[in-house]
Structure formats: structure tokens, C-alpha cells
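Every protein chain of the complex appears in place save one, which is left out.
By written order: A and B. Residues from 1 in each chain.
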Amino acid sequence: QCGHISLSAPIVRLGDPITASCIISQNCSHLDSESHIVWKLEAELQPGERQQYLPNGTLQSTITLPHLNRSRALLSCCLHWGNSLQILDQAELQAGYPPATPHNLSCLMNLTTNSLTCQWEPGPNNHLSTNFTLKSFRSRGNCQSQEDSIPDCVPEDGQSHCSIPRKHLQLYQNMGIWVQAKNALGTSVSPKLCLVPMDVVKLEPPTLWALGPSPELAPPQPGCLRLRWETWKPSLHIDQKCELRHQPRLGEASWDLVGALPSRTLQYELCRLRPSTAYALQMRCTRWRLPGHWSNWSPSLELTTTQR
Amino acid sequence: QCGHISLSAPIVRLGDPITASCIISQNCSHLDSESHIVWKLEAELQPGERQQYLPNGTLQSTITLPHLNRSRALLSCCLHWGNSLQILDQAELQAGYPPATPHNLSCLMNLTTNSLTCQWEPGPNNHLSTNFTLKSFRSRGNCQSQEDSIPDCVPEDGQSHCSIPRKHLQLYQNMGIWVQAKNALGTSVSPKLCLVPMDVVKLEPPTLWALGPSPELAPPQPGCLRLRWETWKPSLHIDQKCELRHQPRLGEASWDLVGALPSRTLQYELCRLRPSTAYALQMRCTRWRLPGHWSNWSPSLELTTTQR
Partner (left out) sequence: TPLGPASSLPQSFLLKCLEQVRKIQADGADLQERLCTTHKLCHPEELVLLGHSLGIPQASLSSCSSQTLQLTGCLRQLHGGLFLFQGLLQALAGISPELAPTLDILQLDVTDFATNIWLQMEDLGVAPAVQPTQGPMPTFTSAFQRRAGGVLVASKLQSFLELAYRVLRYLAEP
């Protein structure tokens, strides 16, 4: 090799010094006592190199850049030759920070994809290629002891979420979950979550339907509305309680809430409303008496109460 | 095995007969002289079976369905047991036709994906799982002799097109190409194409630009328009000739054509048009003097001629 750069470290912390040495061998055949190695960082010449001839006739130059302030920079080892500056080797300098601690780790059990999806915030850019891995294990108690481990979940490039497939999950057992971030300058781990997949199910809202007039039913009272609802199909096996909120479509009135409703009813009558007024109704549900998250509010069902 | 069906052929031509035999072994332990094997095709009982006891005590029944008219049907071998009919084995019968000859095979060389994309019409549905394969080879002459073969191109499921990647192509040499269709009842091959990839390049239309007024140029004559154009960037290395067509935007006048234009010009003046009239201009190009296909017409460039 005509010229070869070796670095004190391929990657340093941003602002730290970095030392490089370049050795130019005899087979460059153009070496003479006047030969002088010149260093360039990107396009700027760098002063301060120390040059010496080694016993075997090779020429060595060493330079220390006191503060590497760029996350990427190209360092060239050059030699004056004729009236040109010949590049003999180049090295890519990298600088950055160890990974910040990933935070805001949260997980939801998705009943349609049957996977536990966790997301986190990676923290500020550390300028280096950083691998995030979602690690987890199954545990009997409150995640103090590890029963058996679960394969690492590796997110797609640059993504801050990962989904653990159903086959690695025991839906009703505790799991310890955390995120590890690793780059050339270090490793950091997020605080650990301890959760039971079924307790973090992401419920979709129930579906509301208006109840049309029907022979078996007496017409609704003035100021009353008849409707029915059904929880989200993939969650039919989960006992839930629901909340209904309603507000007149026009005007500024706030939502009124009717709590603790069953997760399914064939016919419900909502009364003490203003007659012949258009109302917007929404419902949400949560797993109940077992722990769970509230679903979002359903889209509005618009019904109008009958005249007095 | 309690019961086992064996078929004369797993797949037959639609309407052909099919013979099945079912053997019920001793370990079904409920066999006695009154035992009687019953055949069901989907849900319908099938008469006409011939039953016999084999020397080793197993019971065998054979049935021939004269015309299998369904492309898919489930044949069940059953036994009366108490007052129920017990299913002991099932076989899926399949019927269809040998593949029709694929036709209308055509290919285009795509300069952006750098692949030769061929498409064909598979012919009528033959009710059976049919594999299509695009086969090709390189040839010196007019595809009579095969130089070296090219790996089969297997289209995605159900697709009737396939793309041969650049690395398998010699863009300026003859290639023999055909489609093979194969299913359980036979194989058919399309007529063979013999082509040179570069002669079937799919050119995108050129791009037209209006030439704005500029100090170096005298203003255009009344009834004239100034424009320039450039061929599609990935085809800049291909010598082409182009055609320009124009028509007044309003009214029913048909297109007027200006032929044999160069593939690029920095400035072109189109005259003998009606003054102060809005015109739509379109251009297309083709590889020229070497063989090639015309591109589609470009989108319209709308220009208005100056007053008299």
C-alpha cells in the first residue's frame, strides 16, 4: 500500500481529540528527503503534523486534531508531487455521543395483529448509527425474576416501535420489557416496564346503531332516544363496561355522560333530553373488572328526539 | 388408519369419470357383516358402490363417478354406526382442463427499471392451479439456434407479466422468448418471439417548453410560436427522430403534423399558424435509424400566437 492512515479510534465523542498517523511506503517510489506529508480535513489543510523517517525507509506523519466537531469528516493523507497534491489515503472520521436513555416506553396489545406493539422515544440524535432492541422476558412475580427470555424484537431501520408476535407472548402472565440502545460509544437501557399483555389491550370503540320504529315497541317518549350498541368484534370475549356521552348538535352545551353501561344491549332508551332536538352520541368502553385501557370515543351517532 | 380412500387419479378432466376405493381396517372394530360403506360427494349420497370383504378381514368399497362436473368436490367414505353416519376418510377431487396456449406475448425494454418486461394473455380459466414461466435464451441468428439459456422468469402469483433483469440481458443481441403454462393435466407453450431488447425500448414522451421572450431573440412573427424540447432523460444516448402535432385549442380542427424533427433543439419556430390563437402542441419520438417503438404523445403544451 502506497499510503495508509491509522486512527487512534475510528469513532470519538464529539469535540474530543483524535490522532491519526500516515505511513508512506517505499513503493510510492517518489519519496525523497524533500517529501512532505500534508493532511487535509475535508478540503482544509491541517497544520501541526510531526513527520519522521522510519528505519525501514518509510515516511510517517502523525497529527492530532484537538477537537473533532463534525459528526462525519474525511481526513486525507497527501503528498506534494510535482505541482500537485496527491491523495494517498483517506479515512472517514466519525464523532458523536453514546446513546441517550430511551424513554416514554409504552406498549399496547393489538387484538387484530395479535401482537404486543411497544413504542418509545429514542432521545436526541447522537450522530452515530445506533441499534435499538426491544428486550423482554416472562416473569412470575412483578418482573423481579426472569422465567424465560423472549427473542429480541429488532425494529425496522430508524423506527421507534416494535411488535412482539403472539407466539412469544403469554397473554395473562407478567412480562418485563425494556429498550436497549447501542452504538460505537456505548449502550443505554430504558426503565423497565412490567405488564400483562391482556391488561394493555388497545380496544377499538363500540358501534352505535339507531333503533328504528318497530311494531313490537311503542314509539319512544318525547325527549327520549332509542339506540343499541355492540363492542368491537375482536373484543367480544372480554367483559367490558361502557360510557355514553351526548350533546345537542347545535349550540355550545358540553357533553353529558351516562356511565357504567353494559358492553352490549339490544335496546336502550336515553331520556330526559330536549324534545325535537338533534343530538350527537358517542360511546367508549374498557375491559372491566379486569384491568384495561379505555377505547377512544366512537364516531358520533346523530339522532333527533321526537316532538312533545 | 381407520379408513383410507385411494383415487384412480387425483385430478381428471372436467366431465371425465373418476374411480375411488375405500378400505376400512379391522381396528375400526365396529365392523360386522351388516357394515355398509356409504359414499357422499359433498353432501349427496352416491349410489352404485361395489363392496367386498378382503381376505385380511378389511372391508373395501369401490365407486365410479361417471362425470365429475365440478372443479372441486369433497368425496367422503362413511359407515353407518348406530343411527349416525360416521365419516372415516375424505378426498378432495379436482377437475379441470389442460392449460390453453398463452397468446399475445409482447415485450418492452424498460430503461428506468433496466428490465425486459413481457406480458401475455393466459387464456380461459382451466380451474386448476397453473404455473406460468417465461422462458428465454440468447441467440446469434434469428433465434433458430440457442446460444446460452437465461434463467426462467417466474411471475408473481396470478400475474400475466414477468420482468427479466438487466444482468440476464444482452441488449443488442437476439433473444428467443416464450411462455410455458403447466398444470396437472398438461403443458402448453406460446408461439416464440425473437427480438433484440434495445429494439423494443419503451420510450417516454419528450418534454416541451415554451421559449420565453429574450433579449437575444427578435419577438416571434405573428402566427408563429417558439418552443424547445428534449427527449426523455434515460434515452439521451439513443438517436431519435420526433414528430410535432398541433391544433387550435378551440374548435374542431384536426391535428396538423410536422415530421422528422431532431430529438433535441434549443429553439424551434413553428409558423403559418393563425395569429392570436391558442394552440395545443404535442410531440412523440422514436429511436431512429435503429429500430424502435414510437413513444406516446407528450402532454399538451399550450401556446398562443401573437396578434397580427
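Assume contacts are C-beta pairs under 8 Å (C-beta built on N, C-alpha and C of every residue); 3 or more make two chains touch, one makes a residue touch a chain.
These numbers were taken from a predicted model, which means no experiment stands behind them.
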{"item": "Omitted-chain contact residue, chosen from A:L85, A:L217 or A:L236", "value": "A:L85"}
{"item": "Full-complex contact with the absent chain, from B:S25, B:Q51, B:Q86 or B:N114", "value": "B:N114"}
{"item": "Listed residues B:Q119, B:Q170 or B:S188, member touching the removed chain", "value": "B:Q170"}
{"item": "Given B:H36, B:H103, B:R140 or B:R274, the one touching the chain that is not displayed", "value": "B:R140"}
{"item": "Contact footprint on subunit B, counting only the chain that is left out", "value": "114, 140, 166-167, 170-173, 198, 236-239, 289-290"}
{"item": "Touch list for subunit A against the chain that is not drawn", "value": "1-4, 27-30, 42-43, 74, 78-79, 81, 84-91"}
